[in-house]
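This part shows chain A:
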Amino acid sequence: MSGFITVMGLIMVIVLTVLLLALLASLVRVVRGPTRADRLLSVQMMSTVGTGILLLMAHYGQQPALIDAALIIALLAAVINAALVQLLRAPRHD
Partner candidate 1 sequence: MSWALLSLASPLLAALLALMIRHGADRIVLGATLISLIAAVLALASINGEQPVSLNLGGWEQPLAIRLELGHLSALLMILTGTLHLLVGLYNRVSDHGTSSRSDYWPLSALMHAVLLALWLSRDLFNWFVTLELLSLAAVAMVTLSGPKAYAAALHYLMLSLMASLFYLLGIALLYGQEGVLDINQLAQQLTDTPITRLSLLLMTLGLMMKAALWPLYLWLPDAHANAPTAVSALLSSLVVKGPVFILWMILWHLAPAPFAEQLGLVLALFGGVALLAGAWSAMTTPYLKTLVAYSTVAQLGYVLIALGLSLRWQALELATALWLFIIAHALAKVSAFLAAGEMQGTYGRKELTVVKGATLTMPVAMFAFAIAGGSLIGLPPSGGFLAKWILLQPMFTSPAHWPWAFTILAGTLASAAYVFRVVSLSFDQPDITPGSLTQNLPAQWLSLLPALLVWGLALLSHPLLLWLSRGAVV
Partner candidate 2 sequence: MTEVWGLISGPVAHAVAYGFLLIGAFFFISGTLGVLRFPDIYTRLHAITKADTLGLGFIVLGLCLISGSARTSLLMIGVWVLVMASGATACQLLARYEQDDTDRERRDDR
């Protein structure tokens, strides 16, 4: 049974690592762009991936509060997108 548990732990770590690598990869989009939307897109991606990592960590580290944190990140990534569109869009009638 203990062998089974370590396999589970290993899978957990593998999945976590894959998600972290995805996070790192999304940086490429921030650097390369080429458009503003592209760069913000990577924030959206990071929030999705970050949510996943937090959920996994909540389970892995026995910290259920991290699920709340994931919820907040998912919520506020949406706010950021909205803010960008509202703040940086040129006013239409002025």
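On how the list was made: all candidates are chains of the complex that A comes from, given by their letters.
We take it that a contact is a pair of C-beta atoms (placed from the backbone, for glycine too) under 8 Å apart; a residue touches a chain by one contact, two chains touch by 3 or more; residues count from 1.
The structure displayed is predicted, hence computed values, not measured ones.
Chemist: Given the candidates 1 or 2, which is the one that touches chain A in this complex?
Modeler: Contact with chain A is made by candidate 2.
Chemist: Which bits of chain A are touching candidate 2 when the two form their complex?
Modeler: 4, 7-8, 11-12, 14-15, 18-19, 21-22, 25-26, 28-29, 33-42, 44-45, 47-49, 51-52, 55-56, 59, 64, 67-68, 70-71, 74-75, 77-78, 81-82, 84-85, 88-90
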